[in-house]
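Complex shown without one protein chain; remaining protein chains in place.
Letters A, B, C and D mark the chains as written, and numbering starts fresh at 1 in each.
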């Protein structure tokens, strides 16, 4: 790359460690079990330094500044990072999780038509959930606008606040990821009006994936492969023994935040998420197209955002099917 | 604590008043069983060495401090006081500083200003009403404070017709920073106002002649602890002149007594 | 601005110095072409009505303010000054306030304290070194300021052996808040130090006798604008006594001249 | 030989910096105030550009002045920008005004009534250290998704430091002035109004300045709390810039915040200068 090569204080020549970021969050279960079960340590052979973040921007700032090499992250920050750096900063190298996003509404709302004049929360203006809600409402003939006006009022707010405002009745519903969707249902007697999976082909869309710094990947192809090996093993573990995995995830969350999920929330949320190595490229481009359609995004060229070759090599070595970046 | 305690023939009465600053071993006995009274309309001068407790005594009378022992009573709705320092409010103009004396009375803004101007003229500061205290010389500041105290003690709220005597006026070295001429002129003005308003005055000074010039009675305090050493009635006819022979004679007598007292205390 | 300008026979020289406070129409001419000189080792007293510009003159000499016109020159590494107000540092004890006079000299802590104690004894405040300024009476504060100024002007750094005269000492009504006895005692001490240290003193007072008692020369200022009206050489033999006949006589003469001046200005 | 001439005294005086050349014309006085600022800005810009040129970080990570000002220029051409600034300023001023009221009342009560001071004195600083986000849930509980919730957060942010400023001022009122007021017949409220309050003004003003900073910061966070239809705001723009990893947008918004802060500071500075002039303190 023309720039940024000096950004890594560790030096990209031959990295002596891997610096990995993730969130203490159930959609990042792959990383949580990977760290907890020692998969990364086992495969990488160099020390793994982990950093946790509570939101996307800090993780991207860390990637940009070269403070971490790879991180698990949602689709939006990845697209932003790609776009702002004009395709120079990062690549998506694997998928991690799919599904687990719902439109939860108050009792008494039974159809999209009932949403007219109601307030629905999304995590953030222009993020995947926000786009999905707008696109979905549009498809149901309900108008919205980016300022919260229209037939349905969309109020972007942090998920934590959504829990509160839903409980106090300030909002009528929310399009949110797990574990918030399950908490709305279990704690505030919300009702699922729409499972986002039903809107996508094969009922699959990306919620978490793994990105790496391009210059790190270029300088450390071996480490990248080993990282992916660990990632694939973690995904396998999650799918092979979901009950044990769920426990492992909760243990990890408790260690990081001192606050484990309630068992019923954990069970419900875990069930709703699919863990897969496939970044489900079609959903990312699809979501970007939707964003353009609802007027939230200028068209972005996502061509080249995926670098799945190392992943496919790893999968091939294990005799698994290769994954497409379209 | 009842009206009985306040004799109609006393404007200010101190009975065996003691004042200790600080506590225990560090305590400093500033006043020791001082008894003193000022009759309504009487002009009493206080003399004493530096640090003997004169200012302390005035604070006690003004109610700014509590005596450690003893009783103090004053007649009159308000006690006006002129401090040893000018104690002007730096954020107010000279005129506004004097106007503060009428605040409690509820006069109109215009009336306040007019009356303040009168008192400023009295102290020869006619043109300085719009200046701020920091633009004045030390003696001018002292005169502003004088104007304020006089204004206050001659304002209607501080002396009511029913009282036998007028308001109480306490003055702590009011002319200390003034030249002899200005001082003489102000002596006359003070005497005039004192008589017109029938004020009861307690006046601290270091100038023995000034004390004799103005007072009906001169009270001599000893130092550390402050005690009343002697009271000198001044029975000279008014108007008196500071440089007259009678004044000089009595002043010399008091000065000798004072010197004795000061020297006895190792000063 | 060269050494030539400073005559070896002048400790302080003012040449046609004017000082205007404020600007334009609001400007106040405080000093008007004042010329004055103090010889090394000379004791000059300044007299004048309240507000005539005495303090202003001292500030100019001390370099605290710029003259609007004219030239001022002083000899001696340092000019010590005692302000009209005590100007003590409230966060320091009395002793530490006096010790500030030796700061520039780099004496040891212990030495500073010992010397400060000497000067406090001198002003009869022996036991008060550990008090804070707010615990003192007005006159005591003034004496602390006096101790500090004397300490400064007799410290080695302010008078160097090469100088013909010692340091310059400016005093603004240093005894204004003191009783006559204390004053007399301090006159003697001041005179002694002045002679021992060969100080050049510029001394402001309102007390004409005091001026005559202490000064080699008494300078009379008129008021608004301040101008030198007359200089009176005092040729009485020392030691003088404030209550001696010669002092009284000259004082009376000066007082008459002063009165004339004050009355001429409508005071 | 130690010779002290007039020239040296003037130097001593300059060290004291008591005097300014007050006869200079207005133009040159304005210029004297402006050129250091312009120089400072120029220096910052040059340093910034040099860092960018050094290539330590790519432009998308740390935007240079050119990109930033281009981006800012675009935004300045957009009426929505002014709307956003307007919305934020309106909220800031409302919130601050209410905070001044609350701070004044609380400060007055606590500073003069011993029991209240013992009960709540320490709590004020305690509240001051409470980060705004802690109040968000309560703001929403009390006010729902309305502007009042934002105002609530702003008041809680600013009022304590305004109260503290007043309390400091009251504590440091010269006793002599209190005594003078007492002798003039002022008691309680009157003493407060005529003596204590004016004497505390300098400290109160300092408290107001700090309070403004707290109010503004609380607002920047609070504006994310309730995003109101058709109303963009500076706080939202700041957060979105960060969210989108939009370096020129972020720096641009920071510049806008800085400029507003500087303008407000100048207002405070003017008030303070006037005060100092009246009190006879060294003017700047």
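A few remarks follow.
Methods note: contacts are C-beta pairs under 8 Å (C-beta built on N, C-alpha and C of every residue); 3 or more make two chains touch, one makes a residue touch a chain.
Note that this is a predicted model, so its numbers are computed, not measured.
Of D:67, D:94 or D:210, it is D:210 that touches the chain left out of the display. Within the full complex, the residue among A:46, A:167, A:199 or A:267 touching the omitted chain is A:167.
Residue in contact with the omitted chain (choice from A:187, A:289 or A:313): A:187.
In the complete complex, the hidden chain is touched by one of D:52, D:72, D:227 or D:257, namely D:257. Panel shows chain C; residues 59, 62-64, 78-81, 83, 85, 87-92, 100-101, 103-104, 132-135, 148, 152, 157 of it touch the chain omitted from the view. What chain A contributes to its contact with the hidden chain is residues 9, 50-54, 57-58, 61-62, 64-68, 158-160, 163-164, 167-168, 183, 187, 255-259.
Think of the hidden chain as still there; on chain D it touches residues 12, 15-18, 32-37, 39-40, 57, 61-62, 112, 114-134, 136-137, 141, 160-161, 164-165, 168, 171-175, 178-179, 182, 187-188, 191, 202-203, 206-207, 209-210, 212-214, 216-217, 220-221, 235, 238-239, 242, 247, 250, 253-254, 257-262, 264-266, 268-269, 272, 276, 280-282, 284.
By definition in this document, only the chains that are shown with their structure count from here on.
Separation between the centroids of chain C and chain D, computed from CA atoms only, is 46 Å. Centre-to-centre, using mean CA coordinates, chain B is 47 Å away from chain D. Shared interface positions of chain C, i.e. residues touching 2 or more other chains, are not present. Looking at chain D, no residue sits in touch with two or more other chains.
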